[in-house]
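Scroll down for the structure; my scribbles are underneath it.
Each chain you see keeps its place in the complex, though not every chain is here.
By written order: A and B. Residues from 1 in each chain.
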């Protein structure tokens, strides 16, 4: 058979490194599309002139362009037969991605644990995105539940020890970044790092009603070709499941209203796609400040933020029910570090 | 509160200059998207080779890309609490925008007049778009009706004296533009400046049925994030209002069929968004030649044109009813100057 059946649980080996297919050059075209697909307004990712005023050579591509591009490459090898996308950890952006960079991705299997039912198991991979200079631009751990195809003996279970969050000392600030002359008026809001208190919650107010064409354009752009996003005949209910990363980008873009100066994502501490999202849903977002830290870079502080995406109709700051489970209208619970001017 | 509530009528002061947020670098990505979103076929904006044959260094970005980008930046400061977009005047394109240019925008408050009900007022702003060299690429006056939030004394009314149209002598022809070797076959039509008579009307024949995904992609591309365009829960009728600029670009692109050689927009004399436009509407357009003028540039004439967008089912050349009001299917009445080969 010539087509790719995807990997099943028994096809993974501890320590193996999977080189993912289809490297990708990203450019101003991907940037323009990102701005058409998401209400992204971060000045650093919008204007070369603004980026230069912050010590960068030009405007990098959105950090989530890098994430989605790398993630998309892993789909045929990691999640084609996945039952569930269970979590993210230890994600760090290590270098900006510039227009013209060519990205590729590889994943190391760092954990395997068969489920007690013998029909599936959990696979942990540490994925790296590399540029044309073989520099790592992004790394993260992701774990998924994958079906078994055949009856095979369970491998020795290995569950990797993962940090609950990236430590502030491990955050990487892009070379040259300098927020000491940061233009708050041009950036859109006056709030500095010091204006955000741990525990503070922000309702980002705006909402976006999602169309089928939009999430498919976005998901294809990242060369993520999982059937369930594109083929209305795949699910019994005739609906196309929206790629979780589309929800991440929409929520992050909506968070501009209140977090306009949370410019760069530098770490992905954790993330849960709490409930499925479908076309017709109107998505809103809120954030909570989880932690604050300094960095060695001039004028640059870091905020650890929870970003929650909800469907229209959710209670204010909806998150979990009394049973501890995510409330039904909650779509995403993301924990990340961002760089913010002091 | 960290989020932007927008400005209310009492927040504006005569003479103040508002620097709008989120500068933007535009490139070949925005150009490609413009061609995907609108049936734009102007040869000067489509081909570097054609633009060079007309004396330009390369193909500039569509004049309406410049307009929408600048307009989008003003939304959070000017129209977030606007009840109505009342008019445009004295608009001029002063320099082409090239791929790679970084645009920002600022507006000066040039008029204020509280309404007699004391609950809203009209604000006039003169908006300028500037490139990374601080050169003005575009300027226009726009006035909007804005709500008041609090009871405050009415300011002394100032209504600016605005020209009914940009005078031909004030049109700015881009440096180097030369239509003396213009290739009419490559441009798509044989009609020269002299072939158009004042009073002549042209039915542009073609129609486009609009989808939700399209107008949202377009409006986001210009970083215009007014809720009413994106959030289906915002209006009581569950409909998303289409950004008036989307109608301008669609109508202008449709006008290629009959005005293929009306290459460059150089002035915006007036404009009215006569009726709201929604997804599902099929849009058509017609034009009327209002005036003709020479320019000092070789082979370059100017036509003053009325561009009218209507919904399917409108009578031929529909404009106003017997009561003098715009007929219900009329969406747009735009008055502009364009450069045309002699």
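The rule is simple: a residue touches a chain if its C-beta (ideal position, glycine included) is under 8 Å from a C-beta of that chain, and two chains touch if they have at least 3 such contacts.
Every value quoted in this text rests on a predicted model; they were computed, and no experiment measured them.
Asks: Given 2 placed copies of the single sequence, give me the total number of copies for the whole complex.
Replies: Counting every copy in the complex, the total comes to 3.
Methods note: only the chains that are shown with their structure count from here on.
Asks: Hey, how far is the Cα centre of chain A from the one of chain B, in Å?
Replies: Comparing mean C-alpha positions, chain B is 36 Å from chain A.
Asks: Under the stated contact criterion, what part of chain A meets chain B in this complex?
Replies: Where chain A meets chain B, its residues are 27-33, 35-39, 41, 43, 46-50, 59, 185-189, 191, 195, 202-209, 211-214, 217, 257-260, 282, 312.
Asks: Hey, which residues of chain B end up touching chain A in the complex?
Replies: My answer: residues 2-4, 19, 21-25, 27-30, 32-33, 76, 99-100, 102, 104, 132, 211-214, 216-218, 220-221, 223, 225, 227, 230-234, 240.
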